[in-house]
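Have a look at this one.
One chain of protein is taken out of this complex; the other chains stay put.
Here is chain A:
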Amino acid sequence: MIAIIDYGMGNLFSVSKALERLGEPYLITNKKDEILLADGVIVPGVGAISDAMRLLNETGIADVLRDYAASGKPILGICLGMQLLFEASEENGGCRGLGLLPGTVVKIPGVTNQGEMYKVPHMGWNLLQLRRQSPILKDVEEGFAYFVHSYYVTTKTDEIILADSLYDVCVPAVVGKNNVFGTQFHPEKSSMTGMKILENFTVLVSEGVSLK
């Protein structure tokens, strides 16, 4: 059973429907006991990270997710949910994240080093460049994924970047360390490539091994 975290933001329906297509049982929840009992956790999210972190802190889910990650069971953050896994964000004056992965979330500049303007948000299909092997990318071929975001992750810990995409800056697209994974794009909206990544996550969940 996968727990999809409901903290008042995010399109839970599209993630849950994708799990249904994969035949994976899930539960949409904000209850501590239910989250800790789940075999895997998905943190979805759209919108502003500061609002999301405030809600996670107010409801106590932030600490539950830290405990969950420490248990070694698989956790997957999607889009804003991936950004929440990192240490901090500079969005809206800055806020702290869950701190499960090393790195900071910063704004996509919107202007190249040569002074040329480009559009933000980064919205649409971009090529996924595979960087490192990982169980979450098993049998995933280089393909396109659907992104919608204005902020991206920067990290000095290069080895957590499993795949990236170029949008003037190098956007970490799939990140992972031990049992903690994230996708900047929406796998549930990224056709075959995205569904394969979600399927790989469900395999990790069903194997039930601690990845820590």
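We adopt the following convention: contacts are C-beta pairs under 8 Å (C-beta built on N, C-alpha and C of every residue); 3 or more make two chains touch, one makes a residue touch a chain; residues count from 1.
The working rule: contacts and distances are computed from a predicted model.
Matching "Imidazole glycerol phosphate synthase subunit HisF", "Acyl-CoA dehydrogenase", "C-type cytochrome" or "Urease accessory protein UreD" against the UniProt entry of the left-out chain gives the name "Imidazole glycerol phosphate synthase subunit HisF".
If you put the hidden chain back, the residue from A:Leu36, A:Leu55, A:Val106 or A:Val120 that touches it is A:Val120. Against the chain not shown here, chain A presents residues 11, 13-14, 17-18, 20-21, 46-48, 110, 117, 119-127, 144, 146, 148-150, 166-167, 186, 188-192, 194-195.
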